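Structure record follows, encoded as structure tokens.
All protein chains of the complex are present and in place, except for one that has been dropped.
Letters are used for the chains, namely A, B and C, taken in the order the chains are written, and counting of residues starts over at 1 for each.
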Amino acid sequence: MFEGFEVNAMPQPIIEILKPDGSLCKGADPPDLNPKELLRLYRTMLLNRRVDEQMVRLQRQGRIGFYIGSLGEEAAIIGSAAALAPNEWIMPCYRELGAALYRGFPLFDFFCQLFGNARDPVKGRQMPNHYAIPELRFGSISSPVGTQIPQAVGMAWAAKILNRKEAVLVYFGDGATSQGDFHVGANFAGVYEVPIVLLCRNNQWAISVPFSTQTASDSIAVKASAYGLEGIRVDGNDIFAVHQVTRQAAEKAREGGGATLIEAVTYRLAGHSTSDDPRAYRPDAEVKEWQGKDPLLRFKRYLIHEGHWSEADDQKAELETRKAIQVDLKRAEKVGPPAIDTLFEDVFDQLPWHLQEQLQNCRETEEGAFAEHEV
Amino acid sequence: MFEGFEVNAMPQPIIEILKPDGSLCKGADPPDLNPKELLRLYRTMLLNRRVDEQMVRLQRQGRIGFYIGSLGEEAAIIGSAAALAPNEWIMPCYRELGAALYRGFPLFDFFCQLFGNARDPVKGRQMPNHYAIPELRFGSISSPVGTQIPQAVGMAWAAKILNRKEAVLVYFGDGATSQGDFHVGANFAGVYEVPIVLLCRNNQWAISVPFSTQTASDSIAVKASAYGLEGIRVDGNDIFAVHQVTRQAAEKAREGGGATLIEAVTYRLAGHSTSDDPRAYRPDAEVKEWQGKDPLLRFKRYLIHEGHWSEADDQKAELETRKAIQVDLKRAEKVGPPAIDTLFEDVFDQLPWHLQEQLQNCRETEEGAFAEHEV
Amino acid sequence: MPVYNIIQAVNDALRVEMRRDERVVVLGEDVGKFGGVFRATQGLHEEFGPDRVWDTPLAEQGIIGSAIGMALYGLRPVPEIQFADFIYPAFDQIVNEAAKMRYRSGGKVTCPMVIRTPYGGGIRGGHYHSQSPEAYFVHTPGLKVVIPSNPHDAKGLLIAAIRDDNPVIFMEPKRIYRASRGEVPDGAYTVGLGKAKVVREGTHLTLITYGAMVPTALQTAEAASDQDGISMEVIDLRTLMPYDLETILHSVRKTGRAVIVHEAPKTCGFGAELAATINEKALLHLEAPVYRVAGFDTPFPYTLEEHYLPNQKRIRRAMQESLSF
Partner (left out) sequence: MPVYNIIQAVNDALRVEMRRDERVVVLGEDVGKFGGVFRATQGLHEEFGPDRVWDTPLAEQGIIGSAIGMALYGLRPVPEIQFADFIYPAFDQIVNEAAKMRYRSGGKVTCPMVIRTPYGGGIRGGHYHSQSPEAYFVHTPGLKVVIPSNPHDAKGLLIAAIRDDNPVIFMEPKRIYRASRGEVPDGAYTVGLGKAKVVREGTHLTLITYGAMVPTALQTAEAASDQDGISMEVIDLRTLMPYDLETILHSVRKTGRAVIVHEAPKTCGFGAELAATINEKALLHLEAPVYRVAGFDTPFPYTLEEHYLPNQKRIRRAMQESLSF
């Protein structure tokens, strides 16, 4: 039959810099990050890892209702977030705690959000891990998969309209690329050449659905061609490679070069969330194989090998990290629930008559409850 | 910066067989269609063209409320429809009258639908051009752009499940490719390898929006790569090329080879519909250029050159066509509106209490009206 | 004062606000050079240029999704959905995202935007160019819903909506887009959201309606007073969320009778909320049940649309039932 237009025949390089053993790939230029920057990245990854582990324990103990972490995906998240300027917007999915921590999200605020207590920045209205940090240019997290993509494109479009030389970074998973929102977001990004970096954490799974059932395309990166975008595949467990491609994509965006779709090839080492048991649907062997590619260990080896870090430093850092977590966790766990009045705030900028009425009705019905709930 | 994955650099051939002057392209194998088949195709194209012209006049005269035609796109539509077996489903957009006529859609039924009268197959419930001919395996036409795509994929999927060796053909425009429904439909088609031909009539315009604003990709065909599908570009004004690529894609589908995305490059010579005035947004020069590529004229020249047809035959055919149109139009225009009771039918298989009550109420209120409206 | 129709009033409101506030931008299918399929954005592309007015690809979820992003970034987008019937691909972005942004972020993130869309029947548009989906949005906490019935209100309400800090669904009565004409003040003025208007004083019965049904209601009221000496009060709600309960109750307490008129299907339509609330708050003042004259619970038809839509006959019938109860 006629020669069809067979894109998938093309080879797709995966960009790598840092090998699992902590050494650099042959010919790869070392990251131009100074030791201070390198250690900030490492400490953030370490913190992200330990917070995740600790919060999963907390959930098992019934102290929080739910948790969703990023075990194994820290490099893809933190490496990319670090490539943006602090004033540039990050539009997250629900796994980018590392990006928030890199920008200085206080652990106390995070823990309060997990508890949904009176000090929760989002007032106890969303599930754990669904915070919003606009003061750090970090968007509001939502559960519906993919909705942040066209929104982020709209933000980048606005930045372009206002002639700000800013890039926007949006995160999403492999599953999200199947949604209409990914399609329209990427298509608008191409048509209006907006300054955005579309970063897909391809962690191979969408809850129990493997990448092979998500799409028949060879990769996520190849989808860029459908929108006239540049598509790049990068080793998502390689913090240097992720950082470098993201920085270049962001720079290109700032300079009017438009959007880039980056596929960070990584793996979700844990269950989808604390509600999930992955043993029901995937082989241990696969998990083991990816454990061998641990981004944190890889980075640590590099730092030690380069003399920026030592086992002693590491133990010290581990202790500090644990301590920091314990201190804020204790404080956060003491805070009571939000006042019931807060239920009615923020639906609109003001309380319309029907909400005033419902608040009044709720007040009267709950009587005591209000007292109980004061903080 | 890193070498991105630049698909758009690739050349994309447009498959052609029949030149505008009616001769075959060098090296192209002549269509394997016998004279009878050739003339059936031609007569259908001619009928499609004359019906469109006549109906636009009818609308201008206020005899019908609206019309949407396919001027200039007849080859893309009829050439592809003819490549399917009669028992294979066609899921149309709203411009595929030619496909329906090829399958034997009676003009009388079509005209009754335009009038929305008592003999309208869809009971006067939809705008002109929104019919349904399941008895000819031709789906129900809907206005929302793109919705038929995932539906057609579901039909092809069902055919596969039931081991029918059938292909499904779905039509849509260039604008439709921007919808989430195109994305999910094509993605599902790739994942489940369903026997479908996705045929995009790229007529360069979506009402007033040019293809260049619709997407930044080089073509529609290239989007196939995002779904692991084969993508083909074909001259949509070349009935032989369209027929051949569609037949091969359908054959591939029946044999378990999965889905194909065909981009038929054509042009909407008229306004979007009778509600539109294209002079407000596009240059005459562009229209003129495409008039020179007229698919009907091209085909006629070929037939005459090959001795299958003559000017005399053509005049005869024109007369017969006009006559056929006049006869059924007269009959159709005489039919009165549907009975008011029909308003309440077919919401569900049966009339629930609330619709019985509303019918009763309507009956009583309209009294006379009912009599008036009897056919 | 110039006399405008509703389209001209909408166009004027957009122009006035775009001149006043750089942050106001317009996007949608065919809204640019072409000026919109109903011409509501005509001339904006010329005056404000390609950086404030865009034609978009054919994707409602992309239009609303990116408009939300623009709002998050600080702009005041006014996206157009070409027909309300085509708003559903954007439904998730509207009800799960725009509507909940402020609440879910603890009030830290807002998305002020106005989604303009023509709604309603009477133009021989059949299933997909005639729908009235307002109840879906009224039922969604976090959205304001506004429906003008005349040029003066259209301009004043649209300007108020653009200046409002909440997402607003602004539904335009396309059936009377051109038929409804009236004096419209030059320049900027607002008609406050949440305020209904008594467009006809009366004593026997209260007709509550909005949008394209207001003229029908008024004609029915005139006919009723001429032919049967019945005095109907007619309320034009103008804003459905939050709606003006006070004006409604004040009128119903006076007349003791209410009939609600809207085009949307009756079951779970906005009229259900009004009837339920009136009964909840004014039961003892009611001399008769609150009746609803609405579209039938069927998809919107083509040929018989004038029988589907509330018309004078059906409103008169409900009036008589109420008065003779």
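Operating definition for what follows: contacts are C-beta pairs under 8 Å (C-beta built on N, C-alpha and C of every residue); 3 or more make two chains touch, one makes a residue touch a chain.
Just so it is clear, the structure is predicted and the values come from calculations on it, not from any experiment.
Asks: Which of the displayed chains are touched by the chain that has been omitted?
Replies: A, B, C
Asks: Out of B:Gly139, B:Gly231, B:Pro295 or B:Pro337, point to the residue that touches the absent chain in the complete complex.
Replies: That would be B:Gly139, which touches the missing chain.
Asks: Can you say which of B:Val122, B:Cys200, B:Ile340 or B:Leu359 touches the chain missing from this structure?
Replies: Looking across B:Val122, B:Cys200, B:Ile340 or B:Leu359, the contact with the absent chain belongs to B:Val122.
Asks: Considering the whole complex, which of C:Leu44, C:Val109 or C:Val138 touches the chain not shown?
Replies: Candidates C:Leu44, C:Val109 or C:Val138; residue touching the omitted chain: C:Val138.
Asks: Out of A:His130, A:Lys160 or A:Arg268, which residue would touch the omitted chain in the full complex?
Replies: Result: among the candidates, A:His130 touches the missing chain.
Asks: Residues on chain C that touch the omitted chain in the whole complex?
Replies: 61, 85, 88-89, 91-92, 95-96, 99-100, 103-104, 127-128, 135-136, 138-142, 241, 264-265, 267-273, 275-277, 279-281, 283, 286, 288-292, 296-299
Asks: Quickly run down the residues of chain B that touch the omitted chain.
Replies: Counting over the whole complex, chain B touches the hidden chain at residues 89, 120-123, 125-126, 130, 132, 134-135, 139-140, 142, 144, 147, 149-159, 161-162, 180-181, 183-185, 187-188, 191-192, 345-349, 352-354.
Asks: Kindly note down the residues of chain A that lie in touch with the hidden chain.
Replies: Counting only chain A, the missing chain is touched by 65-66, 116-117, 120, 124-127, 130, 142-146, 175-176, 178-181, 206-209, 213-215, 275, 280-281, 337-338, 340, 342-344, 347, 354-355, 358, 361-362, 364-366, 369.
Here is the rule we use: only the chains that are shown with their structure count from here on.
Asks: With chain centres defined as C-alpha means, what is the inter-centre distance between chain A and chain B in Å?
Replies: Here the centre of chain B sits 44 Å away from the centre of chain A.
Asks: So what's the Cα centroid distance for chain A and chain C, whole Å?
Replies: Using C-alpha averages as centres, the distance is 40 Å.
Asks: Where the centres are mean C-alpha positions, what is the separation of chain B from chain C, in Å?
Replies: 35
Asks: Residues of chain B touching 2+ other chains?
Replies: 178-181, 213-215
Asks: Where in chain C do residues touch two or more of the other chains?
Replies: Within chain C, the residues that touch at least two other chains are 56-57, 59, 61-62, 89.
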